[in-house]
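All protein chains of the complex are present and in place, except for one that has been dropped.
Letters A and B mark the chains in the order given here, with residues in each chain numbered from 1 onward.
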Amino acid sequence: MEPGPLFQIHDLAVDFATPHGIVPAVHGVSLEVARGECLAVVGESGAGKSQLFLGSLGLLAAGGVARGSVRFDGRELLADDGEARREVLGTRVSFVFQDPMNALTPHLTVGRQLAEVVLDRGLMGPDAARARSLEALRAVRMPAPESRMGQYPHELSGGQRQRVAIAMALMTDPDLLVADEPTTALDVTIQAQVIEVLRDARDRGLAVVLVTHDLGVVAEIADRVAVMYAGRIVETAPVRELFASPAHPYSAGLLASVPRLDASRELRLQGIEGQPPRAGANDAGCAFAPRCPRTQPRCRQERPALRLAGNRSTACHVPLAGYEAPAGARGVP
Amino acid sequence: MAALIAIVLLIIAALVGPWLSPWQPDQVDWSLNPLAAPPSLASAHWFGTDGNGRDLFVRVWHGTRVSLLVALLATAVSVVIGVAWGATAGYLGGRTDGWMMRVVDVLYALPYMFFVIILTVVFGRSLWLMFLAIGAVGWLTMARIVRGQALALRRREFVTAAVTLGLPAHRIISRHIVPNVLGTVIVYATLTVPQVILFESFLSFLGLGVQEPLTSLGRLVAEGALEMETAPWQLLVPASVLALLLLALNFLGDGLRDALDARQR
Partner (left out) sequence: MSAPLLSVRGLRVGFPARRTGLASPRQWHAAVDSVDLDVADGQAVGLVGESGCGKSTLARAILALETPAAGRIEWRGKPVRRDDAAVLRGLRREVQVVFQDPVGSLDPRMTVGESVTEALEALAGRQARDAAAARVSATLEEVGLDASLAIRYPHELSGGQCQRVAIARAIVARPKLLICDEAVSALDVSVQAQIVNLLAELRARHGMALLFISHNLAVVRHLCEDILVMYLGRIVERAPREVVFATPRHPYTRALLASVPIPDPTAAAARPREPLRAVTDTGLPPPTGCAFAPRCAAADDFCRGSAPSLVEVGAGEFTACHHWRALGPWASPGTVRSTAS
């Protein structure tokens, strides 16, 4: 293993070719994930957070093109031939999709699908594969793992299917797990269990990228958070600092929009005026300016660059009080 | 797109074409010997003449008119009956749907050829009978398609919302179900037209189609086939026009269907 971040995205852009022209979903995003770290990427619809990771792993739908640099453990993944990607994806980097029903093949048993992950790659023989499958099911806290092996996906509940999907992702003992909205389609009690499963995986040293819009889940499990808006990163920070003192007005607005069980009940939720921009919008100036309560004339003319200061960064001309970019903070292109 | 242009051109040709020629459709050119003459510019028989010396250019366009007329009217009949039947069956569901579709199944099973032949024998050959008979058969497929769409639609939330407004079933069917199946209906209607033209051509080929002096593309093809070896243009010209028309209609239908799919996604 090389020193340095485990997963590094540099200036990644994702465009989609549509009958209406090129639609940019992601504009020049740079991110890093350290070994064993859990990074949450937060944003609402149209923010581009799913496309960011689908693009970086070569999983885009037809018509999608990713440009930029993506390095896993020092190796460039976006090289044209895709060889590096094929080696890494499914073995050292695993992806868990949002809808568990779509990730599982309906006509194969759970045990067979789990075993296939390692058998197809010739990583181990059938007996070892079966043992490993059982191990993976136990790791995701699946009740009665032996009987699950022979069941079909439609016989399982949504939460169980999602756990099988995570188990499949863990079969090859990856270094990085990218989970795209893994708990969104689940009931809250099942969600709590899936969060526990992800926590267990992290305790074993797995790095996790969690793409989500659910701030509660972020608070439960993330070490660092990156907030995306309209295809760009607007803020990154360690999780406690983001929640305690967000710098970007959008982050603050998001946090204020979430009704909380632990706060006294205010009469009005804060909300953010307007609606998220449609995917592909790319106007001059800050994309958040139309909805921002702190807009200055400068915001509409000049797009703020992402400025790094210490372990936080933010892209805002008028960041919130309590966050001062120290003089000499370098801009991140 | 190209298909649409082709069809429009053909329709224009069918309407305008005969005006361009000095000949009438049932006018025999006695100056020709033999009567069947190949295409030539000199005699203004641009497509040649048929076995009776009648100018083929004019006859082809007249035939196209008839074929299109029959096709459009027959399709209209099948659309109206099919949509009403299918939308009602699909929306109401349950036993009503079961009975209504059993009727369709039974009618489907009848050999329509016999049906048309019997009708023709009883009522004589006429244009009206033609498209009534074809329409009476064509609505079955349309009904099935519409019923499938209606079944899917009634589960959509906006239909539930209409029910909670207290709207009666017939209002829901006419205001919510039918407009939302129209897209599919248009596509399949466009694809039905060539089928009808073919069917009509087939009937004409059998001698059961339109009567003299009216002619249709099918009749022309039938007549031309008899003279295939001696006067090939009599077959080639109407067959080419027929083929072009069918091709263009099919492309149009396919294109519409692709456009519809893309929009629904």
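To be clear about the criterion, a residue touches a chain if its C-beta (ideal position, glycine included) is under 8 Å from a C-beta of that chain, and two chains touch if they have at least 3 such contacts.
Because the structure is predicted, anything quoted here is derived from the model rather than measured.
Colleague: Of A:219, A:305 or A:320, which one is in contact with the hidden chain?
Modeller: Checking each option in A:219, A:305 or A:320, the one touching the absent chain turns out to be A:219.
Colleague: Write down which of A:102, A:270 or A:301 is the residue touching the left-out chain.
Modeller: A:270
Colleague: Quick one: say which of A:52, A:239 or A:315 touches the chain that got left out.
Modeller: Only one listed residue reaches the unshown chain, and that is A:239.
Colleague: What does the interface between subunit B and the hidden chain look like in terms of residue numbers?
Modeller: Here the touching residues of subunit B are 156-158, 160-167, 175-176, 179-180.
Colleague: By the contact definition given up top, give the residues of subunit A that touch the hidden chain.
Modeller: Output for subunit A: 44-45, 141-144, 155, 157-160, 187-193, 195-196, 213-220, 222, 239-240, 243-244, 253-265, 267-273, 275-276, 278.
Operating definition for what follows: only the chains that are shown with their structure count from here on.
Colleague: Could you tell me the distance, in whole angstrom, between the mean C-alpha positions of subunit A and subunit B?
Modeller: 55
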